[in-house]
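Please find one structure pasted underneath; my questions will follow.
Only one protein chain is missing; all other protein chains are in place.
As written, the chains take the letters A, B and C, and residue 1 is the first residue of each chain.
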Amino acid sequence: MENEVTIRIGGESGEGTISGGDILALAAARWGYHVYTFRTFPAEILGGPCMFQLRISDKPVKSMGDYADVLICLNREAFDRNVGELRHGGVLIYDPSDFTPDSGDFITYPIPFNDIARKEVQLFQTKNMVMMGAISGLFGPPLEAITQVVESKLSKSRKSNPTLMEKNMLALDISKKYVTEQLTKRDAYQLGAVEKADRVVLNGNQAVIAGALMAHCDFFAGYPITPASDIMEGLAKELPQIGGTFMQAEDEIAAMTAVLGASFGGARSMTATSGPGFALMSEAIGYASMAELPAVIIDAQRAGPSTGMPTKMEQSDLSFALYTGHGDTPRIVVAPADVADCYTLMVDAFNMAERYQLPVIFLTDQSLTARVESVDRSVFKPLESIRRTFVLAQNGSNGMVSNGNGHAAGVVEEEHAFARYAYTASGISPTSAPGHGGSSYVSTGLEHDIHGHPDYEPADHTAMMKKRYQKLETAANELPQPQRYGDEDATIGLIGWGSTEGTIQEGVDRARAKGYKVAALHPRVLSPLPDRSMRDFINSVQTVIVPECNYSGQLANLLGAKYGLQAIRVNKYGGIPFTAGDILQAIEEAN
Amino acid sequence: MENEVTIRIGGESGEGTISGGDILALAAARWGYHVYTFRTFPAEILGGPCMFQLRISDKPVKSMGDYADVLICLNREAFDRNVGELRHGGVLIYDPSDFTPDSGDFITYPIPFNDIARKEVQLFQTKNMVMMGAISGLFGPPLEAITQVVESKLSKSRKSNPTLMEKNMLALDISKKYVTEQLTKRDAYQLGAVEKADRVVLNGNQAVIAGALMAHCDFFAGYPITPASDIMEGLAKELPQIGGTFMQAEDEIAAMTAVLGASFGGARSMTATSGPGFALMSEAIGYASMAELPAVIIDAQRAGPSTGMPTKMEQSDLSFALYTGHGDTPRIVVAPADVADCYTLMVDAFNMAERYQLPVIFLTDQSLTARVESVDRSVFKPLESIRRTFVLAQNGSNGMVSNGNGHAAGVVEEEHAFARYAYTASGISPTSAPGHGGSSYVSTGLEHDIHGHPDYEPADHTAMMKKRYQKLETAANELPQPQRYGDEDATIGLIGWGSTEGTIQEGVDRARAKGYKVAALHPRVLSPLPDRSMRDFINSVQTVIVPECNYSGQLANLLGAKYGLQAIRVNKYGGIPFTAGDILQAIEEAN
Amino acid sequence: MSQTTLTLAPKDYKSEVKPTWCPGCGDFGVLNAIYNSLSVLKLPPDETVVVSGIGCSSRLPHFVQTFGFHSLHGRALPVAQGMKMARPDLTVLAVGGDGDMFSIGAGHLIHAALRNIDITVVVMDNETYGLTKGQTSPTSPTGHVTKSTPYGLLASQFNPIATALSLNVSFVARGFSSRPKELAALIEQGIQHKGFSFIHVLSPCPTFYNTMDTWKTTVTPMPVEHDTRNRFKAMELSMETAKPFVGLFYRDERTTMDEAAHKMTQQSSAFDINKYMARYK
Partner (left out) sequence: MSQTTLTLAPKDYKSEVKPTWCPGCGDFGVLNAIYNSLSVLKLPPDETVVVSGIGCSSRLPHFVQTFGFHSLHGRALPVAQGMKMARPDLTVLAVGGDGDMFSIGAGHLIHAALRNIDITVVVMDNETYGLTKGQTSPTSPTGHVTKSTPYGLLASQFNPIATALSLNVSFVARGFSSRPKELAALIEQGIQHKGFSFIHVLSPCPTFYNTMDTWKTTVTPMPVEHDTRNRFKAMELSMETAKPFVGLFYRDERTTMDEAAHKMTQQSSAFDINKYMARYK
């Protein structure tokens, strides 16, 4: 393959492995390439084995790549852990002073990283720059692209530490020179110049933050948890700048119920958490459904169950997201497929919450939160953000935030209470918020009549249940249908969800290249499922494969429950995502 | 129908409606009849409309009855609320001083309850006895049967209030005399003498308590919530008498995690709650699954979602019980069908928790918690209760509670940590508890290796997930299969769960009497489902109906997910149970 | 649709929902005190929210003709705090029972104290769980026999005033439902106080635990000489559980979190995605 390479770096956390990788990704993207990263974090706070994989290509990159073309190992353990992921005939780079690799089907480039950093540059912490310089020399990303990124990263510390920048540049130079002069290139990986493109480079959580801001999120409450904390931290910083407020809660129950209070106040409100915190929100999410309060809840899934593996990937909260909370509680569940989705679907999530007055659960996952992609800048365009319409005040005030004027002497009230939960064809009732004269009501988790007054009559409970679920029917009709990918005349269909779309599509591409007739469908909205597309797709193929990174086949269960589908379940549950090779294999086995 | 009558009493809470009905039920049962009650509670603490329905028959009673044969109304509101439930040609009893009923297709017996109580007995609170006397006079339960029950109920207050008993007896007498002398019986309901039988009369929660005691529950922690509080209160009283301990927790999270602590200590431990509290336990239930700690969790379902209707019936926590907790978390879910099950299945629940080392969720519901049935005494026989085997101590001590002897100088330790989570064919690993020398381990919610040490390797996570789920396979093989009810050559099959079994069976009986070929299956264990019986049953019929008292068809969803079954869903969701007539109608419509 | 004009008399804060409480329940007195204090302050019903949890006492919002939020058991405080952070223009009251606020909600109380968000909390303490029919609560006295403690309660009795003072809550008071005028005045002061105001109200449950007669004799007015800026003295007074003092224990004005958070937003501008994304170029 031309103009494409997948580089994996394995080392010890804290050695600059990850930050070096990030710099390389940005440099490649600025140079005009598409990039896609995958990384693992150690369980320890400091130290511990970590890994960074970067795929660079002149064509859009859909997955992390099955194997590394180039593996850089900073110690023996990294070699042992990662050599299995190196392509046959690939490139191994290491420092002989660290360890001596076993022999194998790979080309080796020994490079004295440590000596260069320590003796020549005389600053050991430039070791990651030495690595970058070697990569530049060996595979092509021009040094200028890298130095530009390094310069902007270090621009802040330039004053306090002027020599740091110099030393970094020196490291890049010396190392590049070393490899070009001392090594004979024996591999075929070489990136050439490509056209520049207008792209941004960011990870899933960063895109989620941009989406929340674009949706004019007014209020965020949250509690730190891996891998959702970045979202909280990003919004803590950004929200005040757009007039929103932020609150770090004492736990997830407080976070979610604070969101309910803010939402009742008319604010577009959200929280972000991961499995354990999401579990604690169950009761309050049920309340949002019952009282018909909009709320956006991000569950950044990590490998479970229980505390599980906080830094590992899994798609195993779907069933729980579909059924969280006792009783029959309608909610919308969406799952982004990539970094671009993290932005657009986030805006959609807010809009759905506001339009249908219910909780919207946004299921991202650990791999996507940390996955850096280069995305066309045009994806991050201004998007419309809606707010539920509040019933007009009788006395003319209709802004959300009332200034208190016009109320001093008294307010005007309808003789009968506001019909907050009036029956409508769509199931969506008129709503209100404090500051709106004549439309006050009491939000309650008790079953209630149209005014919100507690009411236990069988006929009323029945009608209210229908009304609440009617909103999902309305949503299913209004929401866009997912696009089919692949062959129109496919015999094998794959249905996936969440962060695996690109990988599934790459698997489909490979299978098609081998002559299989295959197609894929990847709904973003999992509740309510887009029935029409789902049924059409299922009926159009002979065999359906449902690949999921979980044990129990959670989407497959849902498809069984809804359509009676008996799919081939392909499950991976080791805490790491699928590769396109896994998908290809599943297609071949299903045939 | 001979020797059968269904009596409904409607009144205001606090008027003795319920207590009178309970006395009548007990009296009829002692007299040799089968009884079955259904009641509704008002939302208010004091006062509010309430209703009590009692079915009495010489044949086993399976449901509350479609309609009342006899309706006693204590006020106009009670008439309006309940007259729709009176059978055509049934009997209406009322006091003309309370209200004048509209005319309708029923026989009326006006009886001056108030005057008799106030003027003749001169104690207004005996009004419910006046009612009982009238029932005795009109429909047959002998006065002696009633007086016996009243005597035993009042035996405690006899000393402090000797005239109370007298007045009660007087009320019964006068009223019986009144109806036999003043009224002409125009209806056909008459209970005759039947053979006595050895039965006990109790409600679902009382049977649950007996079951927990029979299972040698060592520890209960809970937090009050309707309709589960009785269980907590009963065990608060009884546990210390059998050596167990009880703790009222500050919330359900504390209750559930205290149960985990006790279970780790080797105690057979449980909690009881309802939907809102169950939601709060999600995270901790996931922990139990991950750390493989036995725990029994009763969820006494009430109408949801959210706070919902705390005193109403619904079967709407099944989906949540199946998927509570993030990640893939194996658990056992069981649901009792009747009062007898509340006892036996409770013992089973503890035994399953101990054998398979996981959380067992016991889904009863509001109607069953309060349903009084007469049950053959032989059902409440001693049942075997097992405890997980703790690995033998190296130094000879093997009791659960160690007395501290033999440890003074030092203890003996294996050189390698205890393999608490060793892989086995059944998935069940050896376990241990403090006091067991040489088998200490650390329980953790992190993914772990066989020793319980944190471990995030993909291969290990994969193997541990399999191991934990293997226990469900083992259980599915070991647990008894449910018995099919009805025609062997049925074309229509009904699959139900929980408290509706009797009603479904009665509906099946009626349909069979009309010539339909129908059968029913009612699994007690819903996770893992008894696959063999389920598939056999599904394959044996042409159409499957799944009747559930919920909106979304939660068992139907499960059957779809597991077997691809597309059943006819029959859902009632008004907060009240099915009647046999509902079931018959569903069968007729399905045909 | 016919309309009427409210004069903001106490009765104008009465909603069309009739209280479901038992006759003699202390919560009636608290409800009246709330009507009165809202009326005295002429709080616009549309800019006032009464938030509660679950319990007999937590039914209160339904009976008040303002906006209301009858939330989940124990969660009145985070709901009220989220609301006030998002809508600092509103007057937010949080009401509920001793179970709600001190048992399942105890953790939230600590954090509401630390945040000092400008809300007013009225706890109707009947030393029992009314709605679930009389089990012990954190404020039940040691030895108390109920259906959940047939052999007597083993735990110590929680002293809400002492703990609130240890948390440096900025307004700490106690009232008694049978002294509705004093109570109304305290609630009025609490609402006017800028910061987290904590009002502990003795409000008996005649149905499950009748403390009315005892409290009528033991409740003691705050010593006139008490300096409400003296936190140590207030703590000493709070230890007198045999004769519970009613009145203001402590008050201390300081920055509130809602205020500080909104000061931060003063430099805010409309979000511009194009500008924002420049950082990821």
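By definition in this document, a contact is a pair of C-beta atoms (placed from the backbone, for glycine too) under 8 Å apart; a residue touches a chain by one contact, two chains touch by 3 or more.
Being a predicted model, the structure only gives us computed values, none of them experimental.
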Chain not shown, its touching partners among those shown
A, B, C
Among B:Gly265, B:Pro430, B:Gly564 or B:Gly581, the residue in touch with the chain that has been omitted
B:Gly265
Touch with the omitted chain, as defined above, among B:Asn75, B:Thr108 or B:Ser443
B:Ser443
For a quick check of understanding: of B:Leu46, B:Leu164, B:Ile386 or B:Ala417, which residue touches the chain that isn't displayed?
B:Ala417
Touch assignment to the omitted chain, from B:Glu44, B:Asp230 or B:Glu250, lands on B:Glu250
With respect to the chain omitted from the figure, which of B:Asp218, B:Asp365 or B:Asp582 is a touching residue?
B:Asp218
From the listed residues B:Glu283, B:Glu354, B:Glu447 or B:Glu548, report the one that touches the chain absent from this view.
B:Glu283
Those residues of chain B which, in the complete complex, touch the missing chain
30, 200-202, 206, 210, 213-214, 216, 218-219, 221, 240-247, 249-251, 253-255, 257-262, 264-267, 269, 283-284, 287, 377, 380-383, 393-394, 401-404, 407-408, 410-417, 434-446, 453-454
Need a quick check: the contact residues on chain C for the chain that isn't drawn.
102-108, 110-111, 113-116, 138, 151, 154-159, 162-163, 165-168, 232, 235-236, 255, 257, 260-261, 264
Which parts of chain A face the unshown chain closely enough to count as touching?
43-48, 223-226, 229, 232-233, 236-237, 240, 248, 250-252, 276, 306-307
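Assume only the chains that are shown with their structure count from here on.
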When centres are defined as mean Cα positions, the distance from chain A to chain C in whole Å is 40
Separation of chain B from chain C, taking each centre as the mean of its C-alpha atoms, in whole Å
37
Taking the mean of the CA coordinates per chain, how far is chain A from chain B in Å?
43
Junction residues of chain B, two or more chains touched:
43, 276, 306-307
Got the chain C residues that touch at least 2 other chains?
54, 72
